[in-house]
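Each remark here refers to the structure printed beneath this line.
Here the complex is missing one protein chain, while the rest keep their positions.
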Amino acid sequence: MDSMTIIAIVSIFTAGITTGFGCLGPALGEGRAVSTALSSLAQQPDAAPTITRTLFVGLAMVESTAIYCFVVSMILIFANPFWNHFIAQAAGK
Amino acid sequence: MDSMTIIAIVSIFTAGITTGFGCLGPALGEGRAVSTALSSLAQQPDAAPTITRTLFVGLAMVESTAIYCFVVSMILIFANPFWNHFIAQAAGK
Amino acid sequence: MDSMTIIAIVSIFTAGITTGFGCLGPALGEGRAVSTALSSLAQQPDAAPTITRTLFVGLAMVESTAIYCFVVSMILIFANPFWNHFIAQAAGK
Amino acid sequence: MDSMTIIAIVSIFTAGITTGFGCLGPALGEGRAVSTALSSLAQQPDAAPTITRTLFVGLAMVESTAIYCFVVSMILIFANPFWNHFIAQAAGK
Amino acid sequence: MDSMTIIAIVSIFTAGITTGFGCLGPALGEGRAVSTALSSLAQQPDAAPTITRTLFVGLAMVESTAIYCFVVSMILIFANPFWNHFIAQAAGK
Amino acid sequence: MDSMTIIAIVSIFTAGITTGFGCLGPALGEGRAVSTALSSLAQQPDAAPTITRTLFVGLAMVESTAIYCFVVSMILIFANPFWNHFIAQAAGK
Amino acid sequence: MDSMTIIAIVSIFTAGITTGFGCLGPALGEGRAVSTALSSLAQQPDAAPTITRTLFVGLAMVESTAIYCFVVSMILIFANPFWNHFIAQAAGK
Amino acid sequence: MDSMTIIAIVSIFTAGITTGFGCLGPALGEGRAVSTALSSLAQQPDAAPTITRTLFVGLAMVESTAIYCFVVSMILIFANPFWNHFIAQAAGK
Amino acid sequence: MDSMTIIAIVSIFTAGITTGFGCLGPALGEGRAVSTALSSLAQQPDAAPTITRTLFVGLAMVESTAIYCFVVSMILIFANPFWNHFIAQAAGK
Amino acid sequence: MDSMTIIAIVSIFTAGITTGFGCLGPALGEGRAVSTALSSLAQQPDAAPTITRTLFVGLAMVESTAIYCFVVSMILIFANPFWNHFIAQAAGK
Amino acid sequence: MDSMTIIAIVSIFTAGITTGFGCLGPALGEGRAVSTALSSLAQQPDAAPTITRTLFVGLAMVESTAIYCFVVSMILIFANPFWNHFIAQAAGK
Amino acid sequence: MDSMTIIAIVSIFTAGITTGFGCLGPALGEGRAVSTALSSLAQQPDAAPTITRTLFVGLAMVESTAIYCFVVSMILIFANPFWNHFIAQAAGK
Amino acid sequence: MDSMTIIAIVSIFTAGITTGFGCLGPALGEGRAVSTALSSLAQQPDAAPTITRTLFVGLAMVESTAIYCFVVSMILIFANPFWNHFIAQAAGK
Partner (left out) sequence: MDSMTIIAIVSIFTAGITTGFGCLGPALGEGRAVSTALSSLAQQPDAAPTITRTLFVGLAMVESTAIYCFVVSMILIFANPFWNHFIAQAAGK
């Protein structure tokens, strides 16, 4: 196995694992937040605007951690500096 | 094992694991959200439009993390840049 | 072991694991949603149409994550691009 | 170990694991749904028809994930395209 | 180790694991369903016929997942197509 | 290690694991069912016949999954078709 | 390592693990049943005969799964058919 | 490593693990039973004789699973039939 | 495998794992904080400004741990001192 | 590594693990029993003699499982029959 | 692999793991603290100054453990004494 | 690696693990007991002498399991019979 | 790999793991303590001085365990006696 193959393998595997595992937390966290929002709406329908607004800000915050994982995966697949280095090295050889 | 075989193996395995594991969180999170929506509807039937609307926005948010995983799987199977690189290399050789 | 054997092994194993593991989350999530639907019906029989409708939309949403897994398994077994590539390569050799 | 032996081993092992592990979720989910149905019946005997109908729809939905696993197992044992390919190859050799 | 020995080993091991692990879920699920049935009977003795009938339908549903596992085990031990293939191959050789 | 030794080893190990692990679920499930039966009896002594009858049916149902595991263990120890095949083969050689 | 040594090793190890692990479930299940029996007795002292009788039947049922494990261990240590086969084979050689 | 050394190693290791792990369940189960007994005594001091008697029967039942594990350990250390076989074999050689 | 390849592999893998695993905690923690904020708003709508302000400060605090992980990942991918050392060494050689 | 060294290694390791792991259960079980005893005393100070007596009997019962583990460890360190056998064998050689 | 490469690998991996894993606890702990602060504010709005002050002191305390992990990671990446030793050794050679 | 080195390694490792792991249970158990003692004191300040006395007896009982682990560790480090045997053997050689 | 490299590797890895893992407990424990302090303040604002003082003493106690871990990490990185021994040995050679 030459260097480029190994870099490719590890990048593919890590990209998948990072997104696959990193979505566990946000999905559970958002599920919990949405769940409480709904029971709060049922309990206090008059506070709907405040609850909805806070919910969306909170969901965006939680979603940000999922996006960190997705961004790392995308960097590893499409803008991997280590891969680019070896491509450049192979081209210049 | 030559390079292309290994890239193929890792892509197949990672694609399956990413979707298989990445769906655990969203499924649990959505189950929780739907579950609370139903008990909220039973508790406050008058707030049904608000609850339903918030539920759908929330489910879409949670579903987005499952879609990240599915997208990464599809990229690894059908638009894998590393695989394309080696295909191009093999063709040009 | 030649390339085709390895691709076949990994595809079989990944297809099984993806469906086998990926059904854990949806089954638990749907069980929870159905469970709450039933206790909500018992608590507020008058809201049955709304509850039932919301339940079915939610179940479809949760089921979608199980279907993602099943689709990935079917792609890996019956429409695997990597396997097709090696078949084509072997045929053209 | 020749190719056919390995394909057979992996198919057997994956078929068992897929069904064995994939039944964990549905069994727990259905147990929960049935359990709530019973306590709902005890609480509101008048709503028995609605509860029973919703329960059966829900159980069918949860059972579907168990059936996905069973179907994948049966495909791997009795209609495995990779095995068929190698059988055909061996026969044609 | 020749092919037949390996097939036999994997079949034995997988058959045991599939039943051993696959019974965990149904046993817990049924225990939960029976448990709620008993407390429902104590709470609402008049609804005994409905509760008992729903319980038996539900138990049958949960038991079905245990039976899937048992069936796969029995297929692997007594009607294993891969084993039969190698037996036929060895006999015809 | 010749074939018969390996078959024996795997059979012994699998038989033990199947029973050892497979009894976890039923024991917990039955413990839960018995436990609820006792608190139901304390709560509603008049319903003792119905509760006791339902308990025994339910225990039999849960016990059945433990018996599946025990049966697979006994088959693997005393009626193992793979072992018999190799015994016959060794005798006929 | 000759065959008899390996059979002995695996039998010893499996016998210990089967009993050691298989007692986890029954111990927890019985602890739960006894625990509920005691709180039921405190709540409804008049129902003591019924509670005690049901408790003993239930404990016997749960204990049976522990006994399955113990029986498998004893079979593997003192009546192991595979060991006997090799002893007979060694004696007859 | 000759046979006797391996048998000794496995016996020592298994004896320790069986007792070490097998005491987890009974200790937790007994702790739970004792714990409920104490709160029942505080709640209903008049039922002390019945509670105490049932507690001791139950503790004996749970302790029995711990004793199974201890017995297996002692058999493996002091009355191991496999070890005796090899000792006899070595002496007779 | 030369030094640069190994450094690249470990950097890619660690960057992915750090972000993927490190987002689990913050996502759950933020989900919990948002969830309580919503139920607090429903319970005491008048305290909305104080609750919202405290929530945002708290979320920023929790988010900081996710950012630590993201920063470490970015350092490992784009500003890795070990990688730079070997690049410089290779250039100067 | 000669036989005596291996026996010594395994004995040391097993002795430590058996006590280290085997104390987990009793410590948690006793903690629970003591904990309930204290809240029972606070709830019903008049029943102090009965509660204290039952607590001590129960603690002794739970402690017995910890003592089983400790005894096995001490046997393995100071009265190990396998070690003695090899010592005797080495001395007599 | 020479010494410097190995030191670099282990430093990269450990730095990532330390931050990635070490942020799990603080994130959950802070999430819990913030969560209780919000429900306390909703319950007792008058005590807002005391609650907020105590919350910030507590968060700083919890954050300190996350900072320990981050500091260790930074030391391992940018001020690693072992790496410096080998750099100095390589330079002086 | 000669025998003494291996004995030393295993003794060091086991001593650390035994104390490190064996303190988990007692710490949690004592934390629980102290915790309940405090809430009991708050609930029934008049029973303080009885509660405190029972607490100390109970803590001593739980602490004893931690001391078993510590004793085993100290024996393995400072009074290890296997180490002494090899030291004596080396000295007498 | 010479001795110094290995000592360095193990020191780096252990230092990271000790801090990374050892902060899990204190962070959760402090989060719990702070959390209860806040709800206690909301429930009994008059007892703020006592609660705050006890909280700080308790936090210091819990923090001490995190500091033990940090101290061990720092000793392993900056004052490692084993590393110093080998440095001295290498210098004196």
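Each chain carries a letter (A, B, C, D, E, F, G, H, I, J, K, L and M) given by its place in the written order, and its residues are counted from 1.
The working rule: a residue touches a chain if its C-beta (ideal position, glycine included) is under 8 Å from a C-beta of that chain, and two chains touch if they have at least 3 such contacts.
Being a predicted model, the structure only gives us computed values, none of them experimental.
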- So which bits of chain L touch the chain we can't see? 1-2, 4-5, 8-9, 11-13, 15-17, 19-21, 23-39, 41-43, 45, 48, 52, 55-56, 59, 63, 66, 69-70, 73, 77-78, 83, 87
- Message: Using the document's contact rule, name the residues of chain M that touch the chain not shown here.
- Response: 1, 3, 6-7, 10-11, 13-15, 17-22, 24-26, 28-33, 35-37, 39-41, 43-44, 46-47, 50-51, 54-55, 57-59, 61-62, 64-66, 68-69, 72-73, 75-76, 80-82, 85-86
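To be clear about the criterion, only the chains that are shown with their structure count from here on.
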- Item | Centroid spacing, where centroids are CA-atom means, of chain B and chain K in whole angstrom | 30
- Two or more partner chains touched - positions in chain G: 1, 11, 13, 15, 17, 19-21, 24-26, 28-33, 35-37, 39, 41, 43, 55, 59, 66, 69, 73
- Name the shape of the chain contact graph, picking from line, ring, star, complete and other. line
